[in-house]
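The structure appears right after this line, and notes come after that.
For this depiction, one protein chain was excluded, whereas all remaining protein chains were kept in their positions.
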Amino acid sequence: MVAAGLYLKRFYTVVRKEVLVLPSRIIVALFFIVLLGMPLISRNPYLIRVIVLTSIFAILAASWDLLSGFTGQMNFGHALFFGVGAYTSALLNIHLHLPPWGSVPLGAAAAVLTGLIVGIPCLRLKHTYLALTTMAFPIILMGIVFALPDVTGGELGISGLQRISNSLIGNYYIYIVIMLVLCTIMWKITDSHTGIIFHAIREDELAVKASGINTTRYKLLAFCLSGFFAGISGGLYAHYMRIAGPSTLEVSMSFSVVIWAVFGGMATIYGPVAAVFILFPLLEFVRFWPEYRTMIFAVVVLLILLYMPEGLIPWVRDKIEKGCPRCKIRNVATRKTCRVCTAGLD
Amino acid sequence: MNIIITGLITGSMLALLAISFSLIFGVARIVNIAHTAFYMVAAYCIFSLTGKFGLNPVAGMMIAVVVVTVLGLLAYKFLIDPIREHEAAVLIATIALAMIFQEAVMLIFTGDYRTVSALIEGYFIVTGVKVFYQQVLTFGVVLVILGILWVLLMKTKLGLAIRSTAEDREVANLMGMNDSRLAMITMGISVALAGFTGAVLAPLTVLSPYMWMEPLIMMMAVVVLGGLGSIKGSFVAAYILGFTEALVVFMIPKGAFLKGSVALSIMILVLLLRPEGLFGISFEEER
Amino acid sequence: MAEPFLEVEALSKSFGGLQAVKNIRFRMEQKEILGLIGPNGAGKTTLLRLLTGILKPDSGSVRFHGKQLVGMKTWDIVNLGVACTFQNMRPFRRLPIIANVMVSCLSPRSMRRGEWVKVVEARAMDALEFAGISDMALEKASSLSQGDLKRLEVARAVATDPELLLLDEPFGGLSPAETDLMAKSIRRLHKGGRFGRLHSEGPAMIIVEHKLQQLMKIVDRIVVLNFGTLLAEGTPDEVVNNPQVIEAYLGQGGGQ
Amino acid sequence: LPAWGRTIKIGVIGPMNFVQGKSHWNGAVMAAEEINAKGGVQVGNEKMKIELVKADSNEFLNVTDATNAMERLMTQDKVDFVVGGFRTEAVLPMQDIAMDYKKIFIGCGAATKSLCDRVAENYNRYKYWFRGTPFNDNYLVRTSFSHLGAGAAVIKNELKVPVKCAIVAEKAAWTEGMVKVAEATIPKMGFELVGVWRPSAVATDVTAELSAIQKSGANLIFTLFSSSVGITFARQAGELKIPALQAGINVEAQKEGFWEATKGMGNYVYTSSTYIRGVEYSELTKPFVEGYFKRFGEVPTYTADTHTAIAEALVPSIEAVGSLDADKIVAYLENREYLVPSGKVKYEKDAQGRPTHDLTWGPGYLTGLAGQWQDGKFVGVWPYKWVAAPGAPEVTYKGMVPLKIPPWMKK
Partner (left out) sequence: MLLEIAHLTVRYEKAVLINDLNLYVDTGELVSLVGPNGAGKSTTLRAISGLVAWEREIKRRSAGSEIVLEGTVTFNGERIDQIPAHEIVQRGLVLCPERRRPFREMTVLENLLAGAYLQKDRQKCRETLDKVYDLFPLLRHRSHQIAGTLSGGEQQMLAIGRAFMSDPKLLCIDEPSTGLAPLIRQEVFEKISEISRLGITILLVEQEVSVIFKMASRNYVLSSGKILAQGTGQQLLADEVLRKTYLGL
């Protein structure tokens, strides 16, 4: 009892000292709370479906950011990992009757493998070369999928997969929790030593090598990590849709991922996640105007980027917070002095 | 023989698209995904001008190129230029632009497939193979344009300036080069060429609002294979990929749908050996 | 017999038709500072790059503690204890200066297991302190002036905790006063000891420099390159008075 | 006006930016207007009005979107029935969602048989699915071969040469099985098979293929096209005057715009079709085709059979059972045999006698049509004196004309 009280107190202190000091952290906390509490407010299956799919794509967008935003290896073929994850889990589920908790991780493992296979030829490519080359991989795989219709179902895909959970709310929580956990992990990764090295690789690879870092390993690591998370999202998607088809490999899928991530703000992880949570429901929201849906979507993206070229989230963040010129710690925009070093903020 | 002709035509088209694409990439580091969308707009322009308003096809072509160029310059000025410092944002902006063009075309012309009649009808026979006059015409025009481009970029000051700005805008300024105007000019040339490609090619293909997707990828493959910024490279690579596609169609007729995949695989194989592309410049230490 | 510290044997490298490094051989001791001079384009930078594996030699061998370096990856060489700086500074422009150095601190050689970010940061800070730019640690590297970039280069190399430090024009772009300071720091580093959390074993060094005045004060021995070949070798005094060196490199009254 | 009871909500789902989806919608609109004008649907002692809900599945571009649209229909719009769907990869998950909510979903576009196999295998879950149009891919093959046979017969008669047949099929799932069957069947039909070509569905240049085909000496080309390659192929073949008759499936050629799209080069293209002006399967055909033409200015394609699905399948069943209860309607509908504008519907059972809710094909039921472009007009040419099986009666629908071969084949 006492221990519980103590913990509660500790928790409260942490919340007050670490979360409540910055609006962005409060927003993240609210985001967690709202998502987890959603079913208490509404159990509308359509809404739930949209949120679940949004979550799946949020993982995907964040995984792209992990690879491309951080290490600067622009991947224009991210659908590859998604598709491999989806197809692998689908095949395992259909033919070996593996339950989702087995097939999804194995699908992710397959995506990691794909990451390696794609990563090795891409190791020596840079910038735009890499971007344009990666675009080719899902198309090649799509060719293979069509060439082997007996295994892959060709254009029809593999359908009739098992659901992860048969209850609406159960499903919801499984997906939401997985999303929140995975995104937090990704964010943690980028916040660690590895994150710094990823950043540095983006800036100047040769200099990183000369600093004694095995850049090959880190670049492949980026590919594998990104593949892993994208593969999970692919597997989750397949089990949610109960079908894995060639649409998971389409160019438009790869493009969407890039749009989400850049729209939200690259090299942040939370940016792409937030962007998916804005753009995906937006596309649903404009259903009332079907002829202009894509048009509206494109115009919104274009206009926002015109004013916030760094992405939406960094822009918002800069509005509500500002960095201390001395110690670079972030502060609420309304403060006059820094909360740590008390330097003047204007 | 067939392989040669098909390869030549596909190759020339790819070369034109790829070179005009890498032009603007070269100067302003803009990866213009909407490039082929401009090509589509030009094709539709011709369709409506010749089909709906009954204009003479040549006049239609000219107007189409002008329209597309103006469109391209406007888009550049108001949508791309303001965010040019942010490569990723530009990238998305051009994707969005392509989507907008696609949707606009869809709204105006619907999603039905359309065709445009050839400038010269008919065909002739070489070594037992039927060749359309239109194809020959296209091929000839493309070669001429490529030649002009070559001279423009390699032999004139404009070309020098374009390549200088591509490398270091700040220093280019110190040489008296107006980087923003150069970017504008290049964008104009680039888009005009895309429009021109669309115009010449319109009679040979089927128009649909999604027609920009297919050549986009092959175009990028050509640019990468040839080496970014290398005109010679794009030229050679375009024909390599063009012939590859043609070969696939002939060697494995049942696998004709694989032509794209095969061509892309070849590109990746080449890049494995030469990461900077066929004619790209590389620094040994950066391998 | 103990292995020589560094032994370069018949090292050659050519670019296209140009033979940048021709059949170079020299040795150096653990406790030495070696100056490497020569006219522009003599192949000094190329030689350093060959030593660190950034470039692959056409032939020849480099032995470090008896270990063949040729064919090894750059990062492995760095982790053996050979660090280098770039003549044309290559900072991570958009990262804070401290993060620039942290990358070096994160190399397997320099990193101790399970070290927290804070500790790594402290060590990076010490390296910056050494180079004299710690006050700007949190600024972006892109805002550094030419001279400060040079110092950042040195700080990065030092942070890998090297046994052999290859400095490519460490004084380039530094003002005379700062050159002296840097020269002093380098000497101090060579003596070994502690720099805050940074522990220095007193690395051997090869310094490429055109500012001979300051160079002479810190080096024990000088190697002169010309057209990729070894022109002369000896103590600073010997080299400066070598007529060939004077003709090819110093010029009448140069370097004084 | 009678006092309306509640409305019957019918979701129409399809790729609304594309012709297929537009036809889905048009057919449904026409049905709803006709029924509402007649005073609505008599359910028990209530008159109910039909209300359509349009859902853009965007399924060609984005399968996720399609499922969201379906979910929305189910839970937001709370429709009672759904008609539509086209791309199989999208219809499969859409079907699942409809079944989750136990709503009757009449598919009007996807031909894949596996959609109906699901009904047989798991009746309780999938019984709410019915095939509306077209008949499944197996039958599609059978009709196509009949068309091919008819074409071959004309060639044999007029030219007195042996028939050499080339197969040209776009690379897509639906052609996969058909190509295999065709490769096996064509030699059995007594023709020489000279080769198989598989261009991409959106190829814009097939001169390479055409030259090869001409070299192979083919005089009959079995085409399987559903996409833009149909236009490219027909146009370039016409321009190059390839001496062969194109027969089979060319979806683009079923449309009014084909003549214009090929600039007249598509003359003599011969393709299966569902509706042709002037051809009548039954007494329902003419009012439907002419009405549709009057209303929308074009001849209905098979996705416009949402009209049939609503007006002939759903509404009469609702009226007969006197309720909107899906289970009751299913039980009634699956045993019904009824006239539709394209023939007569009877739902099939599989070999083990399990209901599949698939459509029966054959003389007297649904057969489809084939038409040919003859100098700017698309006319019906099959079934023309068609004998389905030895001894069976000859079938010729009203309004048919004889098939022609391109004059340049005659040298």
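A few points about this structure:
In this document, chain identifiers A, B, C and D correspond to the written order of the chains, with residue numbering beginning at 1 in each.
Operating definition for what follows: a contact is a pair of C-beta atoms (placed from the backbone, for glycine too) under 8 Å apart; a residue touches a chain by one contact, two chains touch by 3 or more.
None of the values given here were measured: they were computed from a predicted structure.
Interface note for the absent chain: among B:H86, B:R114, B:K130 or B:K259, the touching residue is B:H86. Screening C:S59, C:N88 or C:Q244 for touch with the missing chain picks out C:N88.
For the chain missing from the display, the contacting residue among B:L160, B:L247 or B:V270 is B:L160, taking the whole complex into account.
By the touch definition given at the top, chain B reaches the unshown chain through residues 81-86, 157, 160-161, 163-164, 167-168, 170-179, 229, 281, 283. Seen across the whole complex, the unshown chain contacts chain C at 15, 37-46, 87-89, 143-148, 168-169, 172-180, 210, 212, 248-251, 254-255.
Convention: only the chains that are shown with their structure count from here on.
Averaged C-alpha coordinates give centres for chain A and chain C that are 42 Å from one another.
Between the Cα centres of chain B and chain D there is a gap of 38 Å. Taking each chain's centre as the mean of its C-alpha atoms, chain B lies 47 Å from chain C. In chain B, the positions touching at least two other chains are 255, 257, 260, 285. Touching of two or more other chains is recorded for residues 17, 171 of chain D.
Of all residues in chain B, those touching chain A in their complex are 25, 31, 79, 82-83, 85-86, 88-89, 91-93, 95-97, 99-100, 102-104, 107, 213, 217, 220-221, 223-224, 228, 255, 257-258, 260-262, 264-265, 267-268, 271-272, 275-277, 285-287. Against chain C, the residues of chain A that register as touching in their complex are 192-193, 196-197, 199-200, 203-204, 206-216, 326-328. In the complex of the two chains, the chain B residues touching chain D come out as 2-3, 5-6, 9-10, 106, 110-115, 117, 121-123, 128-132, 135, 204-206, 208, 210-211, 214, 246, 249-250, 253-257, 259-260.
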